[in-house]
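All protein chains but one are shown at their positions in the complex.
The letters A and B name the chains in turn, as written, and every chain counts its residues from 1.
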Amino acid sequence: MARAQSNRRIAVMTIIGWTIGILMFFPIFWTAVAAFKTESDAYTLPQNFLTTPWTLENFAIVQERSDYVRYVVNTTLIVVLSTALALALAVPAAWSLAFTPVEKPTSRLSGRAWLAIMLGASGACFIVLYVNGWKVSNFFVGFGLLMLVVIPATIWVWTRNTPGTLLWMLSTKMMPPAGALIPIYLIFNRNGLVFADWGIVDLREFNLMDSLWGMVLLMTLLNLPIFIWMLFSYFKEIPVAILEAARMDGASLWNELFRVLMPMALPGIVSTCLLNIILTWNEAFWSLNLTNKNAAPLSFFISEYSSPEGQFWAKLSAASIMAITPILVIGWFSQRQLVRGLTFGAVK
Amino acid sequence: MGSITLEHVNKSFGTHQVIPDVNLTIEDGDFVVFVGPSGCGKSTLLRLIAGLEDTSSGRILLDGQDMTDAGPAKRGLAMVFQSYALYPHMNVYNNIAFPLKMAKLDKATIDAKVKDAARILNLTEYLERKPRQLSGGQRQRVAIGRAIVREPIAFLFDEPLSNLDAALRVNMRLEISELHQQLKTTMVYVTHDQVEAMTMADKIVVLNAGRVEQFGTPMELYRTPANRFVAGFIGSPRMNFVDGAEATKYGVHAIGVRPEHITLSTTEGAWAGEVGVAEHLGSDTFLHVTCGPLGTLTVRAEGEKPLSHGDKVWLTPQPGRIYRFDKDGRTLAAA
Partner (left out) sequence: MPSVLVLSGWAFIPLALTFYFAFLSYNLQDPENTGWAGLSNFYYFFKDPFFVKDLINTIVLVVGVIVTTVVGGVFLALLLDQKFWGRGIVRLLVIAPFFIMPTVSSLVWKNLIMHPVFGLTAEIQRFFGEHQPFDWFGRAPLFSVGLIVAWQWLPYAALILLTALQSLDEEQKDAAQMDGANAVNYFWHIVLPHLARPITVVILIETIFILNVFAEIKVTSVGGFAGNLTYLVFSQLNDANDVGMAAAGGLVAVVLANIVSALLVRFVGKNLEA
C-alpha cells in the first residue's frame, strides 16, 4: 500500500518536475532550434522542426558577417587575463587576512574621528575648487585634491580590523556601476577633453576606450572583492597548525603558499575562478558602455543584433547559442560550488 | 647537542602579559614536560621555543646559540601538533618527505630516510595512503615520522595525545617514551594531563599563569612541592587541603595531605567523618568523606573496602606526610 502510494507520488512529481523544467528551459531550447533553421523557417510558425530542413548555414553566416571568432577571442582574453590578475592580487591579500588577522583596529582614532578627517578633506577640496571657479587647471592640483580625499580613506580602511577590512571590500562590490560610470567613462573615452589641461601627463596617450587592457583592468577591479572574500573564506577553513607545521619543516614563504596552502585550497580556488569566469563572461553594463569594435566581448556582439535592420532570427539564435554554450556548460558542471560564491559565503 | 635555554623570556599579546620573565635550562637529552592548567601559557612557551611566536623580550638559546630572532625553519627543531597538522593533499610518504624536500636533499637520501622512519613507526604499509584514510594513532605516528626524519636537535610536542581515545593514549605514551630511549634527543612535551607528565618526564616544569612554579623530576615535585599550586596539581587524586582551625594547630595557614597518606579506620582516628561517594576500583577504593568543619576529604584505601554511603569512618593523616603552607601558598618544612 505504502509502496504503491510512494510510486504514484514519484510519478506525479516527475510530471510536475519535468513540466516546470521544460518550461524554464524552453526559451533556450527554442533558440537552439531556431539556430538550425533557415531564416524563413525560423519565422514560420508553428515551427515544425521535424519536417523543415536542418542547416548549419547560420553559424557560417554569423562568422562571416560579424567575425564571431574575434569576439570570442576578446571575451576569452578578458575573462582569462582578468581572472589571472585578480587571482594574483587576491591570494596574498586573502592569505594575510586569513592567517594574520587584526583583532582590533590599529588606529587610535575612532571611526567618527576618521569621518571628520575625511569630511574636512572633502571640504578643503571643495573650497579649493570653488576658488578656482570649479576648474582643475593643473595635473598636480587635480591629483593633489584627489589624494587629499583618497589617502585618509585608505589609511582608515588599512587600520581597521580584519572583519572591517573584509566587509568594506565587499561593500565596494555593491556600489552601483552607475555611480562610477561617469568618471570611468570619461577616463576611458573623453580623457582628451576632461583631463587634457591637467598638463604633465597627457592621458590622450593612453587611449583606454575600446581597449582590451582597459577592459581587463576594469574586470579585475570589479571582481577583486568577491575574489578576496571567497578565498578568505576558503583559507579560513585551513587549520593554522598545518601552515605552522610547514614553517617548522623548513618551508619558505613561497613553499608554504604554493606547496601547502594552494593545493589544500584548490577546490575553493577553482570554484572562485569559475564564478569569476561566469560573471565576467556575462558582464554587460561596462561592455556595452565602454567597448565598440576592437575590444568588444560577446555580450556586445549579441546586442548588435537588437538593431532593427539586424532582425535575422535564425542568425541571432545561432549567435546566441554560440555565446552562451561555453558558460552554460561551465555553470552546469560547477553549480554546487557556485552557491557559496553567489551568496558571498552566506549559504554553503 | 640539544640544550634549550630561556633567559628572561617575556611574551605579551597587546597589553596582556602571557609569559612574565621565564628562566629555564633544558639539558641535552632530557625529556621535559610542561604541565599546567589550560591557559597557563605552556603552549605559548613551546611556540616561543619553536619560533612560531616572537618573544617580547629575553633570549632563547639553542645549543648555546642565540636563536631569539631566527625563524622556525632555521632553529633545527621539529614539532608534533595537537591536530597532527598533516598535509591532507599529500600521501604519507610525501608528508614524511616534505621537510627533507624543503631541505633540498637528493631523492635517494630522502627515500632512504623516509623508509627508515616508516619502518621504525610501523607505517611501511601505509606510505601510499592519504592522511584521511588513517586512524588517529596512525596519523599521530606519521606526524612523529615527519619530525624524526629531520634529525632535529630537539622535538617539541604540543599536547599530541589529547585527540586520541584513552586506550590509544596509553599506547602512544609508551611509544613516545620508547622513542626517546632510542633517539636520546631532547624532547619538550606540553600537556595538561599530570599523569602523562609524571609517567613520561625526566623533568617537569609546572606552569601557572605563565610563571614557572617548579622545575624538577617527577618525584621531587611529588615529594617536595614548592607551593600549594604544585602540591595540588601533581598527584591523583588531588591533595586534600585543610585550612582554618585545624591548620592553626599546625601553626600554619593551611595544611595538605594526599589521599594516599591518610589512614582509614572504622573505629578511631583524628578526624571523624561520614562516607559520601565511594568509588570502588578493585585495586583501590576512593572515598569522599565529609568531615564536618574540615570539608570533604578524599581518601585512597588499598584494595576492596566494604564501605558505602553514610558509613561512619575515622581518618588519620600519616605523620611526616603533612604539607604545611603559609598564607601565600609557599610550602614550609614538613610537620
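The rule is simple: a residue touches a chain if its C-beta (ideal position, glycine included) is under 8 Å from a C-beta of that chain, and two chains touch if they have at least 3 such contacts.
Everything numeric in this text was worked out from a predicted model, so none of it was measured.
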Displayed chains contacted by the hidden chain, counting the whole assembly: A
Touching the absent chain when the full complex is considered, from A:Leu56, A:Leu253 or A:Leu328: A:Leu328
Options A:Pro92, A:Gly123 or A:Pro267, residue touching the unrepresented chain: A:Pro92
Residue among A:Ile228, A:Ala241 or A:Ala265 touching the omitted chain: A:Ile228
Residue numbers in chain A that touch the chain omitted from display: 10-11, 13-14, 16-18, 20-22, 24-25, 27-28, 30-31, 34, 43, 45-46, 89-90, 92-93, 96, 122, 125, 129-130, 133-135, 146, 149-150, 153-154, 157-158, 163, 165-167, 169-172, 174-186, 190, 193, 221, 224-225, 228, 278, 281-282, 284-285, 288-289, 298-300, 302-303, 305-306, 311, 313, 316-317, 320, 323-324, 327-328, 330-332, 335-336, 338-339, 342-348
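Basically, only the chains that are shown with their structure count from here on.
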Chain B-facing residues of chain A, complex: 104, 239, 241-242, 244-252, 255, 259-260, 263-264, 266
Footprint of chain A on chain B - complex, ascending: 14, 50-52, 71-73, 77-79, 81-83, 85-89, 98-99, 102-103, 146, 150
